[in-house]
Structures are given as structure tokens and as C-alpha cells.
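Below is one structure, written out as C-alpha cells, with a few remarks after it.
All protein chains but one are shown at their positions in the complex.
Let's look at chain A:
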Amino acid sequence: MLDAQFFRRWMTATAASVDREAERLTALDSPIGDADHGSNLQRGFRAVRAALDKEEPGTPGAVLTLAGRQLISTVGGASGPLYGTLLRRTGKALGDGAEVGEDDLARALRAGVDAVMALGGAAPGDKTMIDALVPAVDALGDGFAAARAAAEEGAVATTPLRARKGRASYLGERSVGHQDPGATSAALLIAALGEAGDE
């Protein structure tokens, strides 16, 4: 079973990973975006870490809804409302139990991903975070390592795609040949699940 501590570790592992990878995320965002993805997410997840330390939410659902709220208010770019909605909706779907199973997490995360698709209007193949998240959720039944591999594969597979959402979509064919920064950061979030489970 997964308790609030697991979800806190998931968020702090994500924050650490975003800190480590911020420059790479921003570099990926330079040719096809506005070169702020790494620094935006870094600001957001630092705020998440601070809020979790301060408020100490006691259930899995409360950890994720608090984290989502922080991202919506602090990121400053489109990734804020998108990741914020992902975590908030996942948190709400987890309910207010003190512990949840891995199957509950898979179901809740799917609800979160659905909410992100509804908010941003993106579908698989549009060269967005969805291209990492959908395969990850599909693979989550086989464990965190499988979800991580699926997310990373999904992120790499955005490279030949033409962007159909967000600022990169204005570039048309010129967005081809670049790995999507949002799919890359989404793979970091999924990879952090495994780190949270290791402790």
C-alpha cells in the first residue's frame, strides 16, 4: 500500500530530478518553445516542496492536490495549469483514504491524464506531455519500472512528430526533429515514482 509519505517522496524526488534536469529541459524548449520549461518547472516544484514541508498533508490525495495547487499558482507557463491539473485531479480521484493501492494510483492517474487532455485539448501524437503520460499509465499495471520505460520511450518518440499544440505548433514542420520538453519532463515525473517506491 502507498501512504502519504510515499506521495511526498514522489513529489520531492520529482523536484530533485527537475532541479538536476532543468538546464536540459530549457535547452529542449529553446528551438521549439520559449526556453523557460526547465526554470518554470523548477520554480513550481520548489514551491511544492516548500508547501509540503509547511502543511504536512496527511493523505495521498491531500499531498497531490496541494502539489497541484502550488504548480498552478507558481509556474507561470502552460506547464503550471497542465501539471497542476494532472496532480490535482489525480489527488481528488485518490479520495481521502490514508493509504491507496497501486491499482488505485493507476486509476487515479488515468483520471488526471484525461483531465489534462480535456484542459489542453491535446491527444496522443500531438507532441506533448500526453505522449509520455498515456503510455506510462497504460504500463503502470506492470509496475513503476515499466511505467518509467514507457514514459521515456514515449518522450523519445515525440522527436519525429510535428507539434499540434502550444507554441511549438506555430513552427509547423520545423518542430520535427526535436524531442518535446513537456513529454521529457512528464517522463521525469513518472521515473520519480520508482524512486519514491525504493525508499
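Rule of thumb we're sticking to: a contact is a pair of C-beta atoms (placed from the backbone, for glycine too) under 8 Å apart; a residue touches a chain by one contact, two chains touch by 3 or more; residues count from 1.
As a working rule, contacts and distances are computed from a predicted model.
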Checklist entry - Going by UniProt, what is the name of the one chain that was not included in the view, given "Branched-chain amino acid ABC transporter permease", "Phosphopantetheine-binding protein", "PTS EIIA type-4 domain-containing protein" or "Multisubunit potassium/proton antiporter, PhaA subunit"? => result "PTS EIIA type-4 domain-containing protein"
Checklist outcome for this item: Of the candidates A:Pro57, A:Pro135, A:Gly166 or A:Gly182, the residue in contact with the absent chain is A:Gly166
Item to check | Among A:Gly120, A:Pro135 or A:Gly154, the residue in touch with the chain that has been omitted | outcome: A:Gly120
Checklist entry - Which residue, A:Met11, A:Leu25 or A:Leu82, contacts the hidden chain when the whole complex is considered? => result A:Leu82
Checklist entry - Among A:Ile72, A:Ala106 or A:Ala146, which one is in touch with the chain left out? => result A:Ile72
Checklist entry - Which positions on chain A touch the chain that was left off? => result 34, 36, 40, 69, 72-74, 76-82, 84-85, 88, 119-120, 166-167
